[in-house]
Structures are given as C-alpha cells and as structure tokens.
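Read through the structure below, which is laid out as structure tokens, and then see the notes.
Some chains omitted; the rest stay in position.
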Amino acid sequence: MLRLDEIARLVGGKLDGPPDLVITGAAPVDQAGPGDITFAAEKRYFEAARTSAAACVIVPEDAPELERPTIRVASPRLAWAQVLEALAPKPQHPVGIHESAVVAEDARIGKNVSIQANVVVGPRAVIGDGVVLCPGVFVGADCVIGEGSLLYPNVTVMDRVTIGKSVIIHAGAVIGSDGFGYVTVNGTHRKVPHIGTVLIEDNVEIGANVTVDRGVCGATRIGRGTKIDNLVQIGHNVEIGEDCLVVAMSGIAGSARIGNRVTLAGQSGVAGHLTVGDGCVVAARGLVARDLAPNSFVSGFPARPHRENMRVIAATHKLPEALESLAALKRQLTQLQERLERLEEDLPAPGELR
Amino acid sequence: MLRLDEIARLVGGKLDGPPDLVITGAAPVDQAGPGDITFAAEKRYFEAARTSAAACVIVPEDAPELERPTIRVASPRLAWAQVLEALAPKPQHPVGIHESAVVAEDARIGKNVSIQANVVVGPRAVIGDGVVLCPGVFVGADCVIGEGSLLYPNVTVMDRVTIGKSVIIHAGAVIGSDGFGYVTVNGTHRKVPHIGTVLIEDNVEIGANVTVDRGVCGATRIGRGTKIDNLVQIGHNVEIGEDCLVVAMSGIAGSARIGNRVTLAGQSGVAGHLTVGDGCVVAARGLVARDLAPNSFVSGFPARPHRENMRVIAATHKLPEALESLAALKRQLTQLQERLERLEEDLPAPGELR
C-alpha cells in the first residue's frame, strides 16, 4: 500500500490528484479498479486512461489534460516497473541453512544466504553473500554462485558452473548439462565427454525449464544483463553477448556466437557455428542459417532480411492465381502464334507484290 | 483382471461371447493377445478385429457380425477409456504427510491428502481434501490446491497460484514463474516485477515440463477442462478458455486470449495480445499472427485458412517449373514480336495496294 504522493516521489513524477489517496494494487488501464494505479504510455491509451476506474494513471509528461488524477513522468513504462516493485509482495526467504539441506562440508557459504529445504550443495562450491537457493535446488561440485543470485525451486546447476551476481534462474532450469556431441564409429555413437563449463555473467535472468549445455572444452557463456525466457535451449560452447533478449522456445545450436543487444523472438533458432552480429533481431520462428551482419532484422526459414521475407510471403499468397494466369498466357500465346503463322502464309512474298 | 460380463456391464454394452472369460490386459487390435481386450472404433479396423488374437473386441453397435467375441456399444472409444480405467494399475499414494516433507505451520491441509517425500508446502498454502503431492513437489506461499488434484514429482507451483479441483499436473511442470517483461533503459533491461498470479480451473491437465508464467498484474488463466500437453509455454496474462487442447511444444505469447474448445496442434504458436475465437483449430506448426474468428481452421506461417495454405504450398512445389515456363514464354514472345515486326515491314502500306 502506497499513497499517491509517495508514488510520485518514487517515480520522480508530477502528481495531479489527491496526495493522500492510498493505492492498494496495480492493473492494466482497462481492468483497473478504484484502488489501483495504472499507466498509459502512448497516445492510443489516453482515451482509455481518461475513463479508467483506476485511482490514478501514470502518463508521459506531454500527455494532454485527462481531467482525472495523473502522475506525469518522462518514461511511464519505467515508472510502472518502479511502482510494481514497490507494490510487489515480498517473498519470504528465511536466512540460514534449512535442516533438510545437504551442504558439503568444504562448500564455502557467504553471509545472509537462504539455503532452503532439500537443497544440495556439492563439494567446494562457493555460495556468495545473500544468495537464495529455493527448495530442491542442486548445486554441483566446484560451482560458484555470485552475490545476491536467486535460484528458484528444482533448478539444477551441474558441476563446475560459474554464475555471476544478481542472477535469477527460474524453476526447473538446468545449467551445465552435457552438450550433444558424439563420434560415430561403425554406426554407433560414442560420447564426446564435455569437460568444459558454463559461465553466466551478472544480472542474467534465465527462464523456467531452460537448458544450457556446458562446453566440450572451454565455456558456454551468457553475457551480462542478457535475459532468457522459458524453455530455451542453449547448446555447448555457445557465446551470447550482453543485454540480449532470447524469447521462449528458441534454440541456439552449438558454438554459435550471438553479439550484444540481440533479440531472438519466440520459437526462433540459430544454427551451429554461426555469428549473429550486435543488435540483430530475429523475428518469431525465424531460423538463422548463415552469419548475420550487425543490426540485421531477419525472419523466415531460412531467415532473410525481414522486408524481403515479407515480400516473398505476400508473393506466395498470389501464387495459385499466378499459375493460372501463366497457363492462360501460354494458351493465348499459342493462339497468337497460330494467327501469325496464318498471316505469314497469306502474305505474298515480298517480290510478288512489287 | 475383469470378466467379460463385468466389462460389458461397465461400458453398458451387449456381450456376444463367454461371460466368464477373464481379461488381464488391453492392447491395440494388431498387438492384442489371448488375454487382452481391444477395440475397433471404425470400419477400417473391422477386418483386423475379425482376425485379432484378442479375447474380445469392443465394436460399434452397428458393426457387422465378426464371428468372434465382441461387445457392442454406442461409443467404442469411450468404452475403451472406461475399460482402461478399470484395468489401470492403482498407484499407491499413502495418505498422510511424509516425515521428510516440509509443511509450513500455518498451511491448511485438508483430509486424506498424500504429501509425499521431500514435498515443500509454503506459508498459508491451502491444500484441499484428497490432494496428492508427489515427491519433490514445491507449493509456494499462499497457494490454493483444490480438492482431488494430483501433482506429479518435481512440479513447482510458485507463490500465490490457485489451482482448482481434480487438476492433474505432470512431472517437472512449473506454474507461476515470472513472465518475460522488461523495460529497456539505456540499452539495459530492467525487470518488470510480476505481481500477478496464475489461476488454473477445475479438471485441467498440464503436461510434463510445461511452463505457465504468472501475470504482470492480474492472472494468467487456464479454463475448466482444458488439457495441455508436454513442453508447452504459456506466457504472462494469457487467458485460455474451457475444454481446449494444446498439443506438445506449442507456445502462447503474453496476453493472448484463447476461446473455448480451441485446438492448438503440436509445435504451433500464438503471438502476443491476439484473440483466437471459440472452436478454432490451428494445425501443427501453425503460427497465429492475427486475430482469428471463431471456428477458423488455420495452418502455416503466418497461419491462414488451411485450404488456402494447402493451395499455396502445392503451388510453391510447382514453382521451379513455373519459373522455367515463364522464361520460355518470354523467349517465345520475343520471337513472335520479331516475326510480327518483319511482317509489318513487309506489308505494303495500305495505300500502296489499292
């Protein structure tokens, strides 16, 4: 619960409304009730904002007068995130090691950690200050978990993985499984041992049931600030840069290198050993099958420049008619040809006339 | 083990065969042995049914005489489900709280629950009568699990999620992970807290390793009787209606609204913020990129009416030949043009002749 003046101060905004009104929740502009705060980041939401039942609407500084309580800010979306942070229920992560947790004697445990029920921490693992390991988490031998990281229930971190600071890993994710590598000898597949590791840098977030394979040798690396959605697969020795967004159900095959600030939209894919340049965007379901120059925007299978791909898709929709048209043209041409032949026959030879 | 007359009574069918024959198993018509019962729901299976080694075949009421033991019923598929229920091994779910389970003191536990080894139940959670929580299940703070629901091993239910009655959740599923929401400020992604929840209604079934994200605010909702297959991703604030079928590896992006009785076939997808009307069917691998009117049947990328999409696919297969044909036509036309030009030159001017 927050008063409107507290919220205005929190987001650095200008309040036009009753400062002592108490806000108890947050909701989208069309679903908000009288105790809620909401936001309208763009012009198209202003009309809904005007008539919303919300107690107050966060709007851009230059929004028109809406004749209702508002808070004006430079970035309504940022303010919205700040308000949600303030309103969010605070999860209870009791400091200490739960009696059911199994922590190796030679693991090094930081201050103010919360190692919860049924957690297992392997030999020589290093758990940083303020780390939270929720129930059922497994942290293997020689792992390092950086300060302030939060691992949700049933996450598995295999041996020798290094995780940075303030990393969030959602439930069921598996970090450091063996990659898919075999040598085929006389038709049977012999496992290539994966003696490498995974390196997850600071401020990374990894979604539920994601899988990140370890390197054959060397590391699979996920760069600082990169965010990975649910059910994503990251192959062995992949390198992902900083501040990327990898949306749900995408897959990155082995040894691919993804630059900084890359977006892979939902259900997309990157083939092995490719390089995707900084700032690239791969649209939903796109499958990258060759290197991409920085700032490419691609889509389709195989992925190509998005505008070209859209042009091709639009063209294919006209294809059945075009094929009919082509057949008609063929018939027409044959007729013309016949008429021309008749003409040629009928026409007197040049000499005949003169 | 069941006698044939017991089975006939169970399925409300008419037995033509030895009433006291004992059935020990069930199998498909082509794999059944002498102790098995099987079924033949449609005409095309009748010949196999006639010669099947099965002890008895469940057939439609109007099936021809097959000269072997049969049970005739209105719906062989329904009867088959009933027989399998009767023959299914009964899993042992010991009533009570296993000594290794960690249940918050202020959790409210119903009657006849089975809280098995290494289960964790958080503060203020409400566990309904007859609920089964298999080993390794995590139920967070303030969750509600309705009467008779069954959570298989290693399922994670995050804080404040509400699950209805008679819900089945298969192993490894994660319900209530944070959605994928960020505000990008100066190139870095700041997390939008997800203070909403997930609401799963009665009789829903959720497959293994499925992920269902909680709402930003408000709830992600899965309607009564909807069935979700393995490895499906449901984004934040998605609303799915009643009696839907969402087949394996499909993904529904944030805030999409799926109507009632919708089928999303395997590996399909629905983009964010769209509305899919009641009764729609999206074929396997279809990617819905715009709103769908009720009862649409779509396929392809982006998904379009199925017949159109099939026509386009068939047409693309003719495309390489069509391009050759087009090039040939161009050449032919050029030749015709040349011949026509020669004719025009040769032809005496109109006045010349008369």
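Per-chain numbering from 1; labels A and B assigned in written order.
The definition used in the following text is that a contact is a pair of C-beta atoms (placed from the backbone, for glycine too) under 8 Å apart; a residue touches a chain by one contact, two chains touch by 3 or more.
Here the structure is a predicted model, which means the values were calculated and not measured.
Q: Copy number of the whole complex, given 2 identical chains are placed, is what?
A: 3
One rule holds in what follows: only the chains that are shown with their structure count from here on.
Q: As a quick test, compute the distance in whole Å between the mean CA positions of chain A and chain B.
A: Computed value for the inter-centroid distance: 24 Å.
Q: In the complex of these two chains, what residues of chain B are touching chain A?
A: My answer: residues 100, 102, 118, 120, 123, 136, 138, 141, 154, 156, 158-160, 172, 174, 177-178, 180, 182-183, 185, 187-195, 209, 211, 213, 216-218, 231, 233, 235, 249, 251, 253, 269, 271, 287, 289, 301-302, 304, 308, 311-312, 314-316, 318-319, 322, 325-326, 329, 332-333, 336, 339-340, 343, 346-348, 353.
Q: Touching chain B in the complex: which residues of chain A?
A: 25-28, 31, 75, 77-78, 80-81, 84-85, 87-89, 91-92, 98, 100, 116-118, 134-136, 152-154, 168, 170-172, 203, 205, 207-209, 225, 227, 229-231, 243, 245, 247-249, 261, 266-267, 284-285, 300-301, 313, 316-317, 319-320, 322-323, 326, 329-330, 333, 336-337, 340, 343-344, 347, 350, 353
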